[in-house]
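Scroll down for the structure; my scribbles are underneath it.
Every protein chain of the complex appears in place save one, which is left out.
Chains: A, B and C, in written order; residue numbering restarts at 1 for each.
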Amino acid sequence: MVGHSFMGAAHSQAWRSAGRFFDLPLAPVMQVLGGRDEARTAAAAARLGWNQHVTDWPELVHREDVDVVDICTPGDSHAEIAIAALAAGKHVLCEKPLANSVAEAEEMTRAAEEAAQRGVRAMVGFTYRRVPAIALARKLVADGRLGTVRHVRAQYLQDWIADPEAPLSWRLQKERAGSGSLGDIGAHVIDLAQYITGDAITEVSGHLETFVKERPLAAEHAGLSGTASQERGEVTVDDAAMFLARFASGAAGVFEATRFATGRKNAIRIEVNGSLGSLAFDFEDMNVLQFFDATLADEEAGFRRILVTEPTHPYVAAWWPPGHGLGYEHGFTHQVVDLVTAIADGTQPTPTFADGLQIQRVLDAVETSSATRTWQEITA
Amino acid sequence: MVGHSFMGAAHSQAWRSAGRFFDLPLAPVMQVLGGRDEARTAAAAARLGWNQHVTDWPELVHREDVDVVDICTPGDSHAEIAIAALAAGKHVLCEKPLANSVAEAEEMTRAAEEAAQRGVRAMVGFTYRRVPAIALARKLVADGRLGTVRHVRAQYLQDWIADPEAPLSWRLQKERAGSGSLGDIGAHVIDLAQYITGDAITEVSGHLETFVKERPLAAEHAGLSGTASQERGEVTVDDAAMFLARFASGAAGVFEATRFATGRKNAIRIEVNGSLGSLAFDFEDMNVLQFFDATLADEEAGFRRILVTEPTHPYVAAWWPPGHGLGYEHGFTHQVVDLVTAIADGTQPTPTFADGLQIQRVLDAVETSSATRTWQEITA
Amino acid sequence: MVGHSFMGAAHSQAWRSAGRFFDLPLAPVMQVLGGRDEARTAAAAARLGWNQHVTDWPELVHREDVDVVDICTPGDSHAEIAIAALAAGKHVLCEKPLANSVAEAEEMTRAAEEAAQRGVRAMVGFTYRRVPAIALARKLVADGRLGTVRHVRAQYLQDWIADPEAPLSWRLQKERAGSGSLGDIGAHVIDLAQYITGDAITEVSGHLETFVKERPLAAEHAGLSGTASQERGEVTVDDAAMFLARFASGAAGVFEATRFATGRKNAIRIEVNGSLGSLAFDFEDMNVLQFFDATLADEEAGFRRILVTEPTHPYVAAWWPPGHGLGYEHGFTHQVVDLVTAIADGTQPTPTFADGLQIQRVLDAVETSSATRTWQEITA
Partner (left out) sequence: MVGHSFMGAAHSQAWRSAGRFFDLPLAPVMQVLGGRDEARTAAAAARLGWNQHVTDWPELVHREDVDVVDICTPGDSHAEIAIAALAAGKHVLCEKPLANSVAEAEEMTRAAEEAAQRGVRAMVGFTYRRVPAIALARKLVADGRLGTVRHVRAQYLQDWIADPEAPLSWRLQKERAGSGSLGDIGAHVIDLAQYITGDAITEVSGHLETFVKERPLAAEHAGLSGTASQERGEVTVDDAAMFLARFASGAAGVFEATRFATGRKNAIRIEVNGSLGSLAFDFEDMNVLQFFDATLADEEAGFRRILVTEPTHPYVAAWWPPGHGLGYEHGFTHQVVDLVTAIADGTQPTPTFADGLQIQRVLDAVETSSATRTWQEITA
């Protein structure tokens, strides 16, 4: 695994736990952790439970005792590491977004398709797909329970920079982060909307907004220690992204991603309305899927709060009895299960790098649309 | 109508509105309002829309231009007025609780049964039965959708005297109010539980609690004007009432009524669990009934939030389109509709005085049980 | 009052009830109802409680015993009736949308402004403003409790034509209805968003969608009686409308109005995020306002479910005790109260016709934007 902060911790817990609850066809060994700084990487390896550590990722991707490379670094290094690992014959799990640009994503997708010829697998980490309630949502749509889908309304709402005095972190600088809320969290709801509906966005009208143009530099940037910085720097990414969308099927979408929705902490909300029914989900109540079945008599129809904790629900049988909910990191465990199973079975895990590339194209079209004030088509 | 405060206002709006939305077989005329004080009764009649007013209720119950007597006074005058009105051949609608004692309620029930022989109708005003969501709940149970009922948990939660410095109103004095939360609000959930399930409570173990034993006298009692009273008086009724219950069917009930549930304003909550399904209701979201249908596959079962605003729902077709909810006073309008229809049809409206008497017996058993610390049976 | 269907019934109940609960400075008399068909108008007058009726609206607007003309007809007759009434010196309450076009609305606004010089008042009926929870929302924003507003997300979701076999009513024909979901329900959420924030939309990117292009003709159109029509007609209005918006303050808006949101019956939802707090409302739970106060410690901050039924809440003191909720039609009663009070006080009631005109301009810009696939500014 390369990278050891927020995503590194989540992925480590997943690698550690998957085989304890699921019958895996292969037994993962947490062999080597890659990082940049020797001391911090060593400490992380000890804490997160990796046998060894390196500070040189090329070494990691070429080691014989490594079969899978799990990339948890920021987006600007994804392409280089993933392409090298695939070339070295290692299966790759790459955190989302696939890359910071369409061009990189295209290159990665070509590498993945070439590797697939050799039986080497590549997968991108849109983990929320593996929340049981989301997997159930997809199943209900696929089973025709919603009929023809008409509307998708999807929001990813956070509030961690709603305070204009929150410091200018690297996530607010375009050269490092690629984009702001759009790529960081908007990408997730694009993936979920397309995954649940089995449909693809074909056209968008977008609007990116940066509400707070300047922020205090974090102490690390300001060269100050121990005192609050008076210096300010420019915010060069979007604070919020909104877009209208059309899907291939003719369904209409409304999307929003923001870090300024005061009081919403990780509100991934998606509602889908079809001719026969509707679904609604909010990650802040992640073990629940709301389902309206319009084929019931009006007298007794209503949104049902399905507690997605039954053994018949996706992934749930491996865990606890009904009503004993799962948490955020369980989606990562399910990702490991699906990846390891695909590797053992010689099948292609999803979402593929091509799926990641298509999402990158949607993100790109939203940015272009916002700049040109016109609708943009998503083209392959 | 006799009485013109809170209940008088609600009843007046009901008499005024019923014929505007429902096809009534008879057209009610708001003829005479009865009160004690000339000036206040005159003002109330003008405000509430009554043609005339009197300060002598016996006059009212004997007038030729009066067909129905609607009793909205405190409980200690119900028996006298109702019995006189029935004797005079007037149909009677009597606010709940039917009376302040079992003995009075028995006398009233005898009078009602005797009057029924002469085609004169008597009905007691447990209005919450006529909230559409409650009427739907009863229908679902009656239709067998819950199977065998196992549990009833019912709460009536308010908080208006949670502050120990709230003054000693007449409602907190036994000689005037009869009982505290038990009779005032507990009676409602007893009625709802029995109405929805179609079952009767046969045995109780109760506990009455008076948390605040003394309160400041209201200015009127203390003979002070303009200054906060230092004088205190004893609270002689229960602040809260709780009881366990067994029903004739073997179902188990847990009941609670309190004016000390801080933050709960008028939370009439009832949940019923049966072998095939469950229902849940909370008056603070009065247009909604929650229904769990256990005959659905586990994968998709969940409590459904039925918005009880469809034309197929009880009483709703007369009102607004789906999603346009009703309010507190609509139950009173439905009560007028049902009463007038029964009078015109020559049928017996419900709940009858006998129903009111049975509830009085449950209240009485709870009090006795609390005093004796043993279970008490409800006997006819 | 002119018109006697859905809105006529709601307005009648409001005129009848306002003085029974509120201290009105003037006592409304329900004098004349105007309609087209003699028999139906007579029946409606009897049912809704009007003293007289006419089938000739010009007669109504010139009668000496008429002081206020309440226009509840479809949008295509608003301009003519309102302008005539104002010219005749009658105060006017006009249902929304103000008109079917910007041009008509401009003419009406000129007439209203001219009439105002003579002390004659004109008001447009965006009734949802007068739901207590909405009035409280505006107050909280005006009091600065949200700080700088960043986001508005507003939806008006219904589902009454989600079934593609629902018949082609006049509301789905452009020549009669003007527009579809956009003007009928979208206008409401535009008004609410601007009212609550005290801000104005200045720019939009819109998308109108007609999912079902043809529908069975209703029997009345097909010349058939008693049998289901096989004939189909074209739907010439939008089924759904979505738009992104920018406000004068720099806040970002996302709006959606649809009649295809299966399971959503009258879900008027509005969420506002500001630098200090957030608000959320859903008309399907109309007595509740959700409020997040970000100035509290993180440890105890959360969206609060304010039950807007306290005497300190707007309009509520006239009604029932805490926890005893109001229903759909109460907003109309509050509208009567505010209008009558303004007339008596000689002040201008709001929303004015100029407010209605501005909303018409937003609607117009959304339509143009949808047609041109570009952003449109709202210009005066």
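Basically, a contact is a pair of C-beta atoms (placed from the backbone, for glycine too) under 8 Å apart; a residue touches a chain by one contact, two chains touch by 3 or more.
As the structure is a computational prediction, the values presented were derived from the model and not from experiment.
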item	value
Candidates C:136, C:286 or C:357 - the one touching the absent chain	C:136
Which of B:258, B:309 or B:360 contacts the chain that the document leaves out	B:258
Residue of B:155, B:179, B:197 or B:358 touching the missing chain in the full complex	B:155
Residues of chain C (touch criterion as defined above) contacting the omitted chain	136, 140, 289, 291, 293, 297-307, 310-313
Interface with the undisplayed chain - residues on chain B	146, 150-151, 153, 155, 157, 159, 162-164, 205-207, 209, 211, 240, 242-244, 246, 250, 252, 254, 256, 258, 260-264, 271, 273-278, 292, 294, 301-303, 373-375
Hidden partner interface residues of chain A, rising order	6, 9-10, 12-13, 16-17, 20-21, 47-49, 158, 160, 264-267, 283-288, 307, 309, 319-330
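What we mean here is this: only the chains that are shown with their structure count from here on.
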item	value
Distance from the mean Cα position of chain B to that of chain A, given in whole angstrom	54
CA centroid of chain B to CA centroid of chain C, Å	36
Sequence positions of chain B contacting 2 or more other chains	307
